[in-house]
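With one protein chain held back, the other chains of the complex are shown just where they sit.
Chains here go by letter, A and B, matching the order in which they are written, and residues are numbered from 1 within each.
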Amino acid sequence: MHSVWQRLKSDHYGMGGLLVVALFALATLTVWTGLFGQGWAEVSGNSWESTSAAHWFGTNLLGQDIFQRTLFGAATAFEVGLVVTGFSTLLGAILGGLSGWYSKGWVDEIILWIKGVLDSIPFYLFAAAVAFALQGRPWAMHLAMIVTFWTTTARIVRGEVIRIRQQEFIEAARAIGLSQLTILFRHVLPNTVHILLVQATIVFVAAIKTEVILSFLGLGIQDGVSWGLMLAESSQEVLAGHFGNFIAASAALFLLLMGFNLLADALQDATDTRGAMT
Amino acid sequence: MLSGCGEPPSTQSEKPVKVYRHAMDGAPGSLDPAQAASVYANFMVVNLYDTLYRYKYLARPYRLHPNLAADMPTISMDGLQLTIPIKKGVHFIDDPAFENGIGREVRAQDFVYSIKRHFDPKTRAQGAWLWQNRIEGLDEWKSRGSNYDNEISGLRALDDHTIQITLTRPFPQLLHTLTQGYSSVVPQEAIDLYGQQLSSHPVGSGPYQMVSRDPVRAVLARNPAFRAEPFDLQTEGFDKPTQGGLGLEILQGRVPPFTDRLELEFITEDAARWNAFSAGEVHFIKVPVSQFDSVLSGRDPLALSPQFENIYQFRASQDAGFIYTNFNMADESIGYHPDQRQNDRNRLLRCAMVKAFDWEKRNEIFFYGIGRVFPGVLPPSVPEYDANGDSGYILRDLEGARKLLQEGEWNEDNLPVLEYGFPNSVTERQIFEQFRNFMMDIGYPPEKIRPLIFATYGDYQRAYSQGKVTLINSSWTMDYPDAENNMQLYFGPNAAPGSNSSNYDNPEYNRLYRSASSLHESPERTRIYRQMNQLLINDCASITGISRTLLFLWDKQALMVPDRSFLGGYYLRFVEILDSTTVVP
Partner (left out) sequence: MKEISFITRRLLYGIVLVVGVTFISFLLMVYFGPDKTFELIGKNPTSQQIAEVRQSLGYDRPFLLRYVDYLFELGTLDLGLSDTSGEPVESVLARSLPISIALVVPGFILGNLLGLGFALFAAWNRGRWPDKLIMGASVMGMSISFLVIIIVLQVFLCTPYGLNIFPVRGWQVHDFSSYLHYVSVPTLALVLVTLGYNTRFYRAVMVEEIARDHIRTLRAFGASSFEILFRHVLKNSLIPVLTRVMFSVPFVLISGSLLLESFFGIPGIGLVTFNAITSGDQPILKAVVGLTGVLFVMALTLNDLLYGVVDPRVESS
């Protein structure tokens, strides 16, 4: 892990990405700790005020402060991203690990079957269906994403576990009589952490992007505000000449996604030993 | 010649095809008359099918006029029996459903059949509420199995051209129901052939017939066989002072429908609809509120911007309906409570919320400040409207609201959690957030007013019908121009799943409603209705209401007086396009 960090540090783009992500994470923390962004729901001005000292990004139709909403939107993005990434990575690691460890066995077959089924349903339709099934419950969107995003992680982990399984130290562990699951969870899966890390950043990006689309389709978050909701609002406003919501939300979205994408690339390069040799 | 419903009939002629292009702000669902529940579906159905009566094109307030009926009905002394003659020689359009594919004559029996369909469970009809328990023998016909061979004593064809309806009790609104798409005349042959697919194969006798339809547009062509009835300005209720400048005079004596083809564009997004209109893709638009600012040069009086004056005609119209937010009175946390003290406290809380509601702001943000706010359920569009009504009910009074909260011993900790329901849309969400802000101003904790968002309108309806929503934001579109249609919204027995979504149940209100049910519009009924309105206000059962001011713009090429209400739609046959754009078929 230490060498990964060393390699990452020498990647300027990656560090730039990390910096952007860190800034957004900081903004999120200020929202979560109640410092800023608490007035996102409050009407604090008139409709369509332009930028001013009181309203840095102006106001929306209702007279709410767009800056506060953008800031709160960052917190929403992180909340969605962290929850989805956390659970889908965990699920992907466990199921992918089991699947790889018992490859060709019935456990593997069942997991592959579930994966195949989930991969065969167009994503937005699946998300819509989950949103229907859990209508009115705040975690419907998160669940829809977790249930679909773990499959890619699982596929990658499975391949890696199959590779690691054939290595000597595993043979050794078997020889001293450790149980199958102990070997898998204590000795095999920890060796996939670098892959999980890269995959997690990719899932994070996907989760944020998906939230935008689902919120636009009306299947997104319930209470609160997100960049997706701001964009949905703006899609009605830009043609009437009001660009505040649109510029704020799309710029914030672009910056954060760009940061994550750069970070993901750098992490991939830093953890890919093959890439480092050539 | 066999034309089915496929080809526009005017393709054979040499003269240019006159096309009227119309933008609708929503798409119709089913076009089976028995299922024409939405404004959009009704709008199309009354042009594809015939109804016995319609409203006069130009007269306001609305006045009835015979359509398929040959005359106004003859009514018995007790008012319970109506005899209606229908026109002879009216034919359905040619369709494979008929023998040899040629449309047969429309008979009185077809009308009887069409109403019976609403009482046949197989139809999945939505209009039965208009007539149930009102026409002699109709409900029994259903309970005996909806067999079309069985006669109904109160709904009969005396001969091919005479209908007789016998009522069980006085029903002053009956003729209004006979103008609705629901009561359109449908031939049995078409149902036999198409069944539930009638929706996509309309077979009627109206001024137009279907050419094509998809989720974003429909094309209708003139029904070449539509009866020739010359247009007469006086009969249609022409009012020279207000309608003189529209150029309608040249239509005098000509035979509608004046256009060969209707192209209806269903554009739900406001911005896209406005763009299509400004680009000249459609002749008519109901202007989206977001564009009011650019369209109008003044609010009082409403005046069109100079840049548009030369190209567009303009009309403002009061929506026949209103928008309101009901409390669910069946919810013990805010509505009726068996304990008297708690019941009183709940009323104080509701009244405080009514006082906290800022109609001026609501009007300003969502209706450009030109909607009409009024107390209760009698909007300015009905004659019972009382300009001197209880205006305190619609004035914001934060001080008074806080006082009521104090009186009811309500505070941040004991205020109930409210579930505010709405079907998902950007605007609905904004309306909710604004509501929550109004309540925050009297100290209602925002986390205690929760959004309950539904993916479809049907799921929202189900939820509030099952009492799962505390605050129900609704809009009511009047089915007919009679205030009775609004009063029934708070009649106890109409409680959920009926249209009384507030579950308001006041014995005095119910008694008054019943006592007025046999009355036509009259000073006596007006007195009763205003009394009921005041009861509703005193109980603070609903935060109500606002009636939208709609703005219509249309190309000067088009000679017309548009109407977007549930009663509208009949005007399409009278639209004329000058100097028509030639369409090469």
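Rule of thumb we're sticking to: contacts are C-beta pairs under 8 Å (C-beta built on N, C-alpha and C of every residue); 3 or more make two chains touch, one makes a residue touch a chain.
The shown structure was predicted, so the numbers you read here are calculated from the model rather than taken from an experiment.
Student: Would you indicate which residue among B:Pro215, B:Pro306 or B:Pro507 is in contact with the undisplayed chain?
Tutor: Considering the complete complex, B:Pro215 is the one touching the chain left out.
Student: Tell me which of A:Ile156, A:Val212, A:Val225 or A:Ala270 is the one touching the absent chain.
Tutor: The single option touching the absent chain is A:Val212.
Student: With the missing chain put back, one of B:Gln81, B:Gln109 or B:Gln126 would touch it. Which one?
Tutor: Answer from the full complex: B:Gln126 touches the omitted chain.
Student: Of A:Ala128, A:Ala173 or A:Val193, which sits in contact with the chain we cannot see?
Tutor: A:Ala128
Student: To test your reading of the contact rule: which positions on subunit B touch the chain that is missing from view?
Tutor: On the side of subunit B, residues 27, 29-32, 35, 37, 121-122, 124-130, 132, 196-200, 214-217, 265, 267, 269, 271-272, 275-276, 278-279, 281, 424, 455-459, 461-462, 465, 479, 488, 494, 497-499 touch the unshown chain.
Student: Residue by residue, what part of subunit A touches the chain that was omitted?
Tutor: 113-114, 116-126, 128-130, 132-134, 205, 209, 212-213, 216-219, 228, 231, 234-235, 238-239, 241, 246, 250, 253-254, 257-258, 261-262, 265, 278
What we mean here is this: only the chains that are shown with their structure count from here on.
Student: Spell out the residues on subunit B that touch subunit A in their complex, using ranges where they run on.
Tutor: 269-272, 274-275, 290-291, 365, 424-427, 429-430, 433-434, 436-437, 440, 446, 450-455, 459, 463
Student: Residue numbers of subunit A touching subunit B in their complex, please.
Tutor: Residues of subunit A touching subunit B: 41-43, 47, 61-64, 128, 131-132, 135-136, 218-219, 222-223, 229, 232-233, 235-240.
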